[in-house]
Structure formats: C-alpha cells, structure tokens
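Reviewing the structure listed below.
Apart from one protein chain that is not included, each protein chain of the complex appears where it belongs.
The chains carry the letters A, B, C, D and E, assigned in the order they are written, with residues numbered from 1 in each.
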Amino acid sequence: MPLTHFTPAGEAHMVDVGGKAVSRRCAVAEGWIRMEAATLALIESGGHAKGDVLGIARVAGIMGAKRTADLVPLCHPLSLTRAEIDLAIRAEDGSVYCRATVETTGQTGVEMEALCAVQVSLLTIYDMCKAVDRGMTISNVRLLEKAGGASGHWIRDPSLT
Amino acid sequence: MPLTHFTPAGEAHMVDVGGKAVSRRCAVAEGWIRMEAATLALIESGGHAKGDVLGIARVAGIMGAKRTADLVPLCHPLSLTRAEIDLAIRAEDGSVYCRATVETTGQTGVEMEALCAVQVSLLTIYDMCKAVDRGMTISNVRLLEKAGGASGHWIRDPSLT
Amino acid sequence: MPLTHFTPAGEAHMVDVGGKAVSRRCAVAEGWIRMEAATLALIESGGHAKGDVLGIARVAGIMGAKRTADLVPLCHPLSLTRAEIDLAIRAEDGSVYCRATVETTGQTGVEMEALCAVQVSLLTIYDMCKAVDRGMTISNVRLLEKAGGASGHWIRDPSLT
Amino acid sequence: MPLTHFTPAGEAHMVDVGGKAVSRRCAVAEGWIRMEAATLALIESGGHAKGDVLGIARVAGIMGAKRTADLVPLCHPLSLTRAEIDLAIRAEDGSVYCRATVETTGQTGVEMEALCAVQVSLLTIYDMCKAVDRGMTISNVRLLEKAGGASGHWIRDPSLT
Amino acid sequence: MPLTHFTPAGEAHMVDVGGKAVSRRCAVAEGWIRMEAATLALIESGGHAKGDVLGIARVAGIMGAKRTADLVPLCHPLSLTRAEIDLAIRAEDGSVYCRATVETTGQTGVEMEALCAVQVSLLTIYDMCKAVDRGMTISNVRLLEKAGGASGHWIRDPSLT
Partner (left out) sequence: MPLTHFTPAGEAHMVDVGGKAVSRRCAVAEGWIRMEAATLALIESGGHAKGDVLGIARVAGIMGAKRTADLVPLCHPLSLTRAEIDLAIRAEDGSVYCRATVETTGQTGVEMEALCAVQVSLLTIYDMCKAVDRGMTISNVRLLEKAGGASGHWIRDPSLT
C-alpha cells in the first residue's frame, strides 16, 4: 500500500478530497510532559492562585489547532467547529497530561489538528517552566480516537504502547 | 523560585530581555516517532526512490522553527541565523529520530525554536503516513543542549530519562 | 447565565458549533479615530491627490477581517464571502469614521471579523499619521447589527452609548 | 508637513529607517471596553474561580503585539524584547481597562505594537462575553507614552481627551 | 465593464460571493524560471542523488497555495480540496517549468491559489540556486484553465502569448 501523499510518480501533493462527502468529523489526541516534582508543584500552586500555566497552555493549544495547515505542508486547510483541551496534573508520574478534542464539518478529518493542539499546548508548558527545569520531556503524543468520514470510527488499541 | 513568565502579581508577560547582551546562541533538541515496521519500510523505500517523506519533514521542521513565536504565546519573536534538521531511520526500535539545531544572534535563546522544529517535523511524518498507520507515537521531544547567553552552556544529563 | 466560552469546569474552549445550521450571516461594526484638525486635513487632501491614507486603511481592514481567528483565541476559523469597509471624514468632530460589513455562509457569525476589520483599519490610519499626531484616539468600536443564525437579527439600540 | 508614509509622489512606502540608530525603545498604550454591569460581574467572578476572561485576553494581547507588522501594512517587522498587559476591572464605569507596555531594541519604535496589543486584548474580551452582551464598546485606545529614538520622550498631555 | 473589486464609488472591497452556488472548482496555472545551463545541471543532479531542489519547491508551492488569501488583499479565504505541483526540467530552453492544479468546493474559484502556488514554487527555486546564479528570471506565470462556477470552463487560447 503506497503512501497517499505521493503521486504514482513519487511527488508530494495535497491529496484530492473533493469527491469525499461532507460529514461531521472528530479526533481526540493525547500527550504529556514529564518534569521534576518541584516544577510540577510550581504549576500546581499557580493553578489556584496566580501564574496560571495550564490556562495559557490551553489557549495556546486551541490556537495551535487553528494553525495546523500552516505548519504541516500537505494538510488541508479546514474550518473547525470545536476545539477543547483538557490538562491534568499527574503528580504520580511527575507530568502534565494533555488531551485535545477537535471537530469539523467537512471533507477531511481533524487528526492533525488534534495532535498539533497537544504539541503546542505541551510546548507552551515547556516555555513557561524552562527557566526552572530545562530537562522536561514531551512524550506519547498520539491519536486516541477518530470518528466520521469513510474510514469510520477508529479507537486506539490500548495494547499499543 | 517563581516562574519568570509571570509578574509578581501572577500575570503572564513576555519577559523583559532588553537588558540582556546580544550574543550568539544555539540550541539542539531531539525527539522521535515510533511506528509499525511496515510503515518505516515505506518511508525508507521512499527515501531512495520516490515519495520522500523525510525530505518534506525536514523542510516542515525548518519552517516550523520560524513560526515558533506565532505559536508559543510568551515566546520572543527572533531572527534565526541557522536551522538544521537531522532525520534518521532507526529500524532497531521502529522509529524515525529527529534532531534540530537552531542558532540566532540576539538577546534570548532558541530552545523553543529547536523544540518546535522537532515537533513540526515529526508531526509532518505522522501526516504523511497516517493513512497506513494511525497509531504512531511521538515521544522524547526534549532539549539536548543550549549555548550562549548569561546562563551559559547546558548539556542534558544523560542519566535523565 | 454563564459565559459560553468556558466549560462547566471553567476551562476555555472553542465552543462546539457543529450542530448549528449553515446559514448566511452578516455583521456590521463601526468605530472612529479622533485627531487634530490639521491631521484630518492632511488625510483629506491626500484623498484627492496623493497619499491615499483611507485607501490603504480600507485594504488593511479587509485583510484584518481575514486574520481574526489568528488573533482572537477562541474564535472559529471561517471562510468569508464578503468584506466591505466604509471610511468617511467627519470634519465636524475631527474624526475618521469606519464601518465594516462582513458576511459568511457558515455555522457561526462574523461579529468578530467585522469588529477586527474596524480596529485594523483605524490602527492603520494611526500608523500613517502618527508622525504628525501621536495623540489620536480610537473610540466607539462596537457592533451595529448582526443577521443570520439561530439568535436572529440584532440591531444596536440607538440609546446605548 | 507631509505624511512620512508617502513618497513625494504620494505613493505609500515602508519608511526607510536604515539610517536610524539602534536604541532601546518603549511604548505604553491604553484603552477600555465598556459593558453592562452584569457582564462585568461575570468576568469578575471568573477571575477568582473559573472562566478566566482576563487571563485569556492578556495572552491574546501579547500575541497580538507580535502580529502587528502582519496587520498594519506599512509597519516595520520588529523583534520585541518585552510585552506586558495590565487589565483592571473598573466597576465604577462598567468597564475593563487595558494598558500595554512593549519594548524593543531597534531602529524604530513600538507604538503600533502597544496599540495593537490593547486592541486585540479588548477584542478578545468582546469575543468571550458577546453571548451575554452584544452592545459592549471599545473606546479610548490611545498612546500614553513613548521613549527612545531620535524623537525623544513623549508623554500624553492629560488635558487631551 | 467596471472592475468588480471596486464599489460604484471606486472603493476596494472583497466581492460578495454569498449568493453564488457552492460547486467544485478547479484552476491550473503555469510559469517557468530560466537560468544558466550550469545551474540547471546542479538541480538535475540533485534530483537523483541529493539536494532535492524540486522536491522542496513543490512543497513550498503547495504551502503557498494555502497562504494566498493572506497575501492577496481582496482574495476570499477558502478551504482547498487538492493542490498539485508539477515541476519539469527543460534543458532545451534552460528552465524549470512549473504547473499547479488547485481545487476547492466552494462559492468562488481558485485561480489565485494556482497562480500563487506557481510563484512561490519558482521563487523557492530562485532562493536555493541564487548563490550560484543571481540572474535567473521567472516568466510566463499565467492561468491555463479554470472550471466550475457560473462563468464556466475557460481554457487559455494557445495563440495568446
């Protein structure tokens, strides 16, 4: 099975989706950023009182979803009908967890927008905390679920690592 | 130690770097995307002949470095003097490895630009291969090294996971 | 009545409009920039002969309408079907008046695009005249009317200041 | 005195600043958005607990400062060294007050960036509250102070309305 | 026959296309860049082995198509359903030939997107080769064909130069 982003001659193109039906499409992606316990504590204390790292990361992720087609060369430009970012502090493994849900009504899916939202959201956390912790690591950025369109409903196999 | 991206009142701001010296600054970041062996084989075969996934991901990463300040809310807009993306197929762990090196001559560092380049580069690989492998995972996006500026030379402690 | 841009948990999101009907939607906004009489005279003389401040402000406003979703974090990205900027010199109160009319066919309205067009148009006038008049003031940027969508036709109450 | 943004032939250009000295430059701008008392109360309650309108508007203003040269046609692209947005609820006149402070080290000033930050910040408040109050008005967007550069220190004359 | 991008009063506007039918629309444009034989030989050798100038130009053209409405002031923002760039080395006249095919399903055509894709693609070739050949010339950027919409199918008259 060849990669669809290339013509038979092997040249990159933006795949023709003009023949696809317009339908409501949704994608959910996740990822996390691992950091030192002291850094996480700083974020957590900011969450109640001042210095709202997660609030800013959430906004950045939503805005990032809107910029996806500017960043990913062969990605179709799309209108979005919904973007939601959930961020949670996970003290048990020293990380902030991010999950993005994006929807559109259109001819192609929004997996890239959901993944891009997660990446920009986590990158923004890195930015705000890097002065105290340069070693933070972003991992497990991946698709959890997609719905709508001809390829149907896909849910990540939990046994996949 | 408080987070510098917030004022004493806890409000987000773009940190004042006007008093910092202009110096040559460099940052190196890495990350990888793990995928099925068959997907990796498709990328690898494209590399010699047609359908150059890594070539496109490299360009996307370089362009992504230039868009960092558009994406990360409190990041300073910067001129860049160099951007380089190395991509390598790692058959042994079923992944493509990405390393970005970014430089500027300015008043603030380019860690964010290097990390953003890695993310956009890996995200572009996801985009081009997603039709055959939705389960790919981006991990270990992190800073390896930074040089220049008052905080001096930082190299990632290899014992850090 | 809560603010719709926040989830019940108080987290910002891009509101889900996927269930809304596609309809033709229009919004009209206005605003003005007040300046010294001598500045206004310079603009006015340019209008006939050379140095067309209003022509450039008009183009900037139209382009600004297209950038709204890049600027306003929770605003939905939209296609626009029409954008029109009217600019008028008001010698009696030393101002340039701006009115923007924007339309789309979609699932959400274009109030933000109309307001953004007015702001960018007036900001451009400021830019071109600031060398002779730094004290100019932009005021009364507000929505005049919106039509289309479930919330129906809204016209600004003229008694509102 | 002609407008500097036009050549002697009356054609718009980006003014040549190549001969100006590089210096540290600062600009401060302000503006406000007036709304119904109930809307202001919603914003205020969100500030402590959930639904942080002002936090999001602050981030949008900072990001808006970075986009100024994309929006204002003849404005020079600039690196910024600082951007700060102060937002205050003014219950006495039913408004949110915004003040932006922007700095650069360069050959031209940052008045436009400060004004643009104020506008985008207030526009974002409009967006988040428009579902409950369409009649909000943005006013008195204006420069308060500028420093640095050959034209020296300018402070708004408080008797100017 | 007046220019449609101006109102009867002569003021520029984004033409109202809200009343037009949604249909599938296609446009094809072409252009070329002429250069020294030695430069062309460098590009050609890169094509097989390393230094893939045409591959990068192709990606840049596709991304350029997506930025059209950001660049052309009165151009409607659009979703695109397809973008394809063909690049061919023409040793006989010392040039690289570019042809772009763009499609959308919408209320207005994609001629501008096809032309913009050609321009950005050729400009990118210039950028990558300019260190060895500053005299390269981009010519004959023009529309070949458009289909869809009320104005019907248009094909360039081959006798037009």
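Just so we're on the same page, a contact is a pair of C-beta atoms (placed from the backbone, for glycine too) under 8 Å apart; a residue touches a chain by one contact, two chains touch by 3 or more.
Source: prediction; values computed, not measured.
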{"item": "Displayed partners of the chain not shown (whole complex)", "value": "B, C, D, E"}
{"item": "Options B:V59, B:V96 or B:L143, residue touching the unrepresented chain", "value": "B:V59"}
{"item": "Selected from E:L87, E:A100 or E:M128 as touching the chain missing from the view", "value": "E:M128"}
{"item": "Residue numbers in chain B that touch the chain omitted from display", "value": "24, 55, 58-59, 62-63, 65-67, 78-86, 103-105"}
{"item": "Chain C residues that touch the omitted chain in the full complex", "value": "52, 55-56, 59-60, 63"}
{"item": "Interface with the unshown chain - residue positions in chain D", "value": "7, 11-18, 69-70, 73-74, 76-79, 106-108"}
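Rule of thumb we're sticking to: only the chains that are shown with their structure count from here on.
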{"item": "Chain B and chain E: spacing of chain centres that average the CA atoms, whole Å", "value": "31"}
{"item": "Sites on chain A at which at least two other chains make contact", "value": "11-12, 52, 55-56, 59-60, 63, 67, 70, 73-74, 78-79"}
{"item": "Chain contact topology (line, ring, star, complete or other)", "value": "other"}
{"item": "Contact pairs between chains, per stated definition", "value": "A-B, A-C, A-D, A-E, B-D, B-E, C-D, C-E"}
